[in-house]
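With one protein chain removed, the remaining protein chains of the complex are shown where they sit.
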Amino acid sequence: MKALRFGSLMLLAWMLWTPALADDFERLLQPLTSNNMAAKAQVVQKLADTGDARALVIFEAILDGNLHFRRDTGELVLASLSGNMFQLRDPYTGESLGEAGRREVSRVNVNNAIRSDLRTRRAALQLEIGTATDRRNAARRLMSQIDEELRPLFEGRLQVESSRATRRYLEMGLALMDLQDTDPRVRMAAINTLDNDLLPVVRRSLTPLAENDPNEAVREAAQRSVRDIDTLLKVNRVAENVYYGISLGSVLLLAAIGLAITFGVMGVINMAHGEMIMLGAYTTYVVQLMMPNHIEYSILVAIPAAFMVAGLVGILIERGVIRFLYGRPLETLLATFGISLILQQAVRSIFSPLNRQVTTPEWMSGSFEINGALALTYNRFYIIIFSLLVLAALMVLLKKTHFGLQMRAVTQNRRMASAMGIRTGWVDALTFGLGSGIAGIAGVALSQLTNVGPNMGQQYIIDSFLVVVFGGVGNLWGTLVGAMSLGITNKLIEPWTGAVLAKIVILVAVILFIQKRPRGLFALKGRSVED
Amino acid sequence: MKAGPITQFLTEDKGGQRLLLVILALSIYMPLAHLLLPSDSMFYVSSYTLTLWGKYLCYGMLALAVDLVWGYCGILSLGHGAFFALGGYGMGMYLMRQIGDRGVYGDPVLPDFMVFLSYEKLPWFWLGMDMFWFAMIMAVLVPGLLAFVFGWLAFRSRVTGVYLSIITQALTFSLMLAFFRNEMGFGGNNGLTDFRDILGFSLQSSGVRAALFFASGLLLIIAYLVCRYIVNSRLGRTMVAVRDAESRTRFLGYRVEWVKTFAFVASAMIAAIAGILYVPQVGIINPSEFSPIQSIEIIVWVAVGGRGTLYGAVLGAIVVNYLKTWFTSHYPDMWLFFLGALFVVTTLFMPKGLVGVWGQVKDYIAIRRGYQKPGDGTASQGGA
Amino acid sequence: DDVIKVGVLHSLSGTMAISETTLKDTVLMLVEQQNQRGGLLGKKLQPVVVDPASNWPLFAERARQLLERDKVDVIFGTWTSVSRKSVLPVLEELNGLMFYPVQYEGEESSRNIFYTGAAPNQQAIPAVDYLINELGIERFVLAGTDYVYPRTTNRILEAYLKSKGVADADIMINYTPFGHSDWQTIVSDIRRFGSQGKKTAVVSTINGDANVPFYLELGNQGVSAEDIPVIAFSVGEEELSGIDTGPLVGHLAAWNYFMSAESDENFAFIDKWHEFIGDTNRVTNDPMEATYIGFTMWTKAVEAAGTTDVDAVRAAMYGITIPNLTGGYAVMNTNHHLTKPVLIGEIQDDGQFSIVWQTPNGVIGDAWTDYLPDSANIIADWTAPVNCGNFNIRTGRCSGQNY
Amino acid sequence: MKPKHIEKDVVLYVDGVSVSFDGFKALNNLSLILNRGEMRAIIGPNGAGKTTMMDVITGKTRPDEGVVEFDGSIDLTKHDEAQIANLGIGRKFQKPSVIETLTVYENLELAITGQRGNWANLFFKRSAAQSQRIDELLALVRLQDQPDTVAGSLSHGQKQWLEIGMLLAQEPKVLLIDEPAAGMTDAETERTAELFKELAQHYSLVVVEHDMTFIRALNCKVTVLHEGSVLAEGTLDQVQKNQKVIDVYLGR
Partner (left out) sequence: MLEIIDLDVFYGASQALWKVNLTVERGRVTSLLGRNGVGKTTLLRTLAGQNPVRSGQVLWEGEDITKLASHDRARRGIALIPQGREIFSQLTVKENLETGFGLLPRQQRKVPDEIYDLFPVLREMLKRRGGDLSGGQQQQLAIARAMVMQPRLLMLDEPTEGIQPSIIKDIQEVISLLRNRGEMAILLVEQYFDFAKALADDFAVMDRGRVVMAGEAANMVDEEVLRYMAV
């Protein structure tokens, strides 16, 4: 993608080559090696004014962040780090200029303003020559910083553009310019073209018209449009909040499912649950370390890997400690608390107390735009789907397989299960391993949302217990509904109360709710519970 | 088990008696040694050691409170830190008011943090907290009342087991979040600190330190005796019955919710007193005392010491915290390994905690010898 | 005794370990370096490391232990304000000496503490100046974690912004709890707030672990630095080392030090650090520089005083000048705060900051801000005749001192 | 409404009670009247609703509809378990349930009649009469040698006995006894029957049992439950001849 763009620019540069006085151009570039941003901004302006095609090369290099200069001579070079050395190339010809030490070259720093300016310039160019996606993004970018100067570009492009989305942006851009027109009919038409679009620029541009357009019809139309947009925005906000709620719910769900096994099914008050999540997250980190060139797939590898790692650790914990504690459920709290301390410190000793960097693959970043005001983030979306899949798989395992039956039998009456020929030791170990493994999987997902550090497990332990208990211990549906209702309620009240109070409100609500339903949302009923 | 509570204490509670003697000895010796001995003497007790052990005693009292509800009544409260912290805040508020106009901004009424958060006047709940007696009453009553309301609601609705544990955790967690909020008027994350005087005496004077230590020891002893009386009485047996067969106890005509509420409130108030004594000795109270992990740690102390024995809880609190102090200064990078391992080992090999070890050893020897405890050999005596 | 004991009071476990462990290592490195140079006053330096485990009361206890039992000559330590506040009475009671290396909210000047991190006027105010003057920002989101540092900083900034003519409606203030991890709603609010046509920026005093999910969410919701730049006061190289900074390029931070600063002192410091820690991927950051400055100044002062006696060292501290790592000089003032330059950096895709702006001269650290009515009248000066950390120039009173 | 003329003798009045669990009718319009000083045997197939009936009377289960009254006019559906127990209804469960971690003696001491409030409990001191009563009961249930044994380590049958002892210690007005003879030897069963007959002189009793020898020994009116309602009532001989009872319960 990048290479392609670079290639096309090189092509263009070559086509437009007008040999200017080399000295002039070089001299223009001089301030780039300084620390003065204002001067640099001027350089960009001046370079663009020269119409020199080499400017494009410089711009692209700046945007990609590989334009450097030698600290001693001030010579501009392209540099990329490999190992401890910079590989240098000539900016215009691309030919290699050898290597340089880390401290022999400096990067040409620019600030946001310059970068933004460069991007706009590039967008104008890309609208002409970019790929379809480039053109769409360019049109969108240019449209929201609308400027009468762009009219010829937009009009020209509209003649030949074939992509529907790009055309729409171009039309909107022109309509936005038309809003300033002196002719009320043109303004009217523009309002119609904009068609209550939810992009912020539209409402922003219509507001002045709605407030004081001299023409009454136009004013009213603008007012109507603004009103409609506002209504739509409200609807969108609710939708957005619900999405956020579901997404928060799915995070809670993922964090809690493993606990729903180890605690809900087995009755182990598993304080090390959070550390299992942490192990999963660190596994993701290690997997990414091991396959630096396939970050895109690393998550897919990390899921089974995290399941195995956390699951195995879980089995070790069960065999080594917990199996001696059945029938003494409260003591599992003590032992697993100890284990959680040990695991935290172990990770701290091995990986250092610093957070570790987990990269989000391309396909999980960014968001999916529903309309100008509503965009759903991909990572959250995948996590929602993922959490539901995990839950479904678990339900099938528990309810439909013989192993699931054995698991439930063992946890209810270990002695009798053994008398029925069930290898309770195995089943216990595997069950605990399963719960831990699922927590590990949750860690993979959470590594995409938050820190990967030795304390990350602590963050989720309280919420996880709350969800499991709120839903009703031992009931996976309860865990689902519990997680979702906590998530959604939280997000629906957060706009009113702020994040801190929302959390307090939720906690108090759960406390009160438990009074109504002392055994959670999906309580087990009947005689069987009482003994 | 046929004797009255007091006789029972005298005849059966050997562990408790020993513990109380040690604590009594400590609370006399340490303050005196601190006050009277020259600082180069071998037996001198530095202010560091004194405040450190003062803290342990407060923790001991806190553990005692938890053991009363958990060990005897089966209420696993994962939120007892809340009552401790509330008591501490009560004391903290009093100490804050004692600063008077000696704060950095020199405001005669408002504590520093209020000045710089632009409070116009003292929030209503700070009123009267400059009077020692009132502050102390509030510091015990408020946690007691909270425990009463919370407990009564929960026990009446028959919230039990883990459900109760988790909502107690939610309680302390929400209090923590609330106290973290600067709007609450309790100093937010920084909490209350920079205390100067108590009852007009400087907190940094040796005399006050010694007195606080002595008070901690004494109140711990009193709290222990009160708890011991409770558990030795028939109410104590009812608590055990509630713990192990709640619904059955109900059919015997006992109002389980009241039994539990009683234990819970009593325990919360003891915890609050521990908090009151804790704050002037450590010099700060802030919302992290409410953190759920803190409360879980209390449970751990009790379990390590020996749940359901009272003296075990006190011992556990002191031992665990002593080890923690020791490890964190000797093995700052490794101490979590040791502490974690300690917890695991205790659970695995000392199911009755530290205080059960002796009994375990005796049992082990008895079993090895095939020896039969008199009166226990039911199989040979049944019938006829 | 033939050693000088240096107490290190940084959390090695618990939530603060992530930040503080590095500072412990920094002190150890500096001690080692000093010993290689032959120690101090002909004695070896001996570090005494304890772990207060991110537990605030424990900080006080450990400080007492260091001073009373281990009899250390100086302490380098604490990170959060509350831990400093917890230690402060102990230091004052036992007349200890501590160097505090982190940027903080100000409103304090203790006889026994030297503050080598930034005061608000050395970080927040210049940062906002930069936003207004260089980037033309008109709307501000003040987003912070709900504790004293952000609260104070935001109050100062609010007052400052208003003095610059920014309207109420153009300031949005938002507080979140520690470790907040679900930023969806807030980021979308910020997005909306910033889409009203006026150029908007976020001034972030978000603390610690909450930053990673915050930046991730910004990235995912497509809020780029060009639309709405975020300038942070608590995000440095070390925090960035735990994030994939690709999507964050262009967001800002204000500090007194960046690892990318190109000076020989800095290169030497970085090399030494890499050698000491045995990992060339480890970064350096502002609190490390502050620790370095504090440590170097202390050694200078001890040499000047010829003793480690606290009162003598304190007296020798004032006016000590040493080179910064970023070039220029740091001076210790009589209010126990430093004079040092302020830098603005933009995040790069390699996790480093590129320095885009810098104050031409050092900025004098102001313990008591001039932008809050109650603090405006208070000054700190630990030399005669004032000799007070909280001296009210209106009433002429020195309040709040324990001695 | 119950007929006026029987009112004063009636100690337990159950009328039209129905209970259903998830749609399954465990009790179906059940009515039962127990007079003061009466002993009543209740038999019926497994799952007929006998235990559920006791659950309803003791407040463990709330009926969907119907009247449950005690001692004239106390509406039991408005009280909880502890209140009902304090009103004077004692119960022995089908599955022996004693407080396993307390000793035999402590179990009896908790059960012994008297004030149940917290303060009374805190300052409780056994009176001489109470001590004597406990000793009697220990002897009665033949655990006099093991007063300090933890109840949890008693055998099944011993627990049954201990529970009977606790029931007697409570001195309730009405005793609801679910399968007392289960797990007892024939000789013990006989003895139990004797004991109950003695008790019947002072108390009202409802006894559920499947052991016909035992029922015969009780020599009292028998009610047969089936599918949640009364199938037959009368002397044992009468109901034993009832063809329906034979079909659903006794078998050939």
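Quick notes on this structure:
Lettered A, B, C and D in written order, each chain numbered from 1.
Please note the rule applied: contacts are C-beta pairs under 8 Å (C-beta built on N, C-alpha and C of every residue); 3 or more make two chains touch, one makes a residue touch a chain.
Keep in mind it's a predicted model, so treat the numbers as computed, not measured.
The chain we do not see here touches A, B, D in the full complex. Note that of D:95, D:202 or D:244, the residue touching the chain absent from this view is D:95. Screening A:223, A:418 or A:515 against the full complex identifies A:418 as the residue touching the chain left out. As for the chain not pictured, it touches chain A at residues 402, 405-406, 408-409, 412-413, 415-425, 474, 524, 526-529, 531. Listed here are the chain D residues that touch the chain not shown: 21, 24, 44-48, 50-52, 94-95, 142, 153-158, 160-161, 179, 182-188, 191, 210-212, 248-252. By the touch definition given at the top, chain B reaches the unshown chain through residues 363, 366-367, 370-373, 376-383.
We adopt the following convention: only the chains that are shown with their structure count from here on.
Between the Cα centres of chain B and chain D there is a gap of 44 Å. Mean C-alpha position of chain B lies 37 Å from that of chain C.
Chain geometry summary: the mean Cα position of chain A and that of chain C are 30 Å apart. Touching of two or more other chains is recorded for residues 177, 180-181, 247, 333, 336 of chain B.
Shown for chain C are the residues that touch two or more other chains, namely 12-13, 146, 177. Listed in rising order, the residues of chain D touching chain B in the complex are 58, 60, 80-82, 85-86, 90-91, 93, 97-103, 105-106, 109-111, 116-118, 121-126, 142, 145-149, 153-155, 158, 166, 170.
Of all residues in chain A, only 35, 37, 65, 71, 81, 84, 103, 106-107, 109-113, 115-116, 119, 200, 204, 240-241, 244, 247-248, 251, 344-345, 348, 352-360, 365-367, 375, 377-380, 448-456, 458-459, 491, 494-495, 498-500, 503 touch chain C in the complex they form.
Those residues of chain C lying in contact with chain B across their complex are 12-13, 49-53, 55-58, 60-62, 64-65, 68-69, 80-82, 85-86, 88-90, 93, 107-108, 146-148, 151-152, 155, 177-178, 372, 374-375, 378, 389-390, 392, 395, 397, 399-402.
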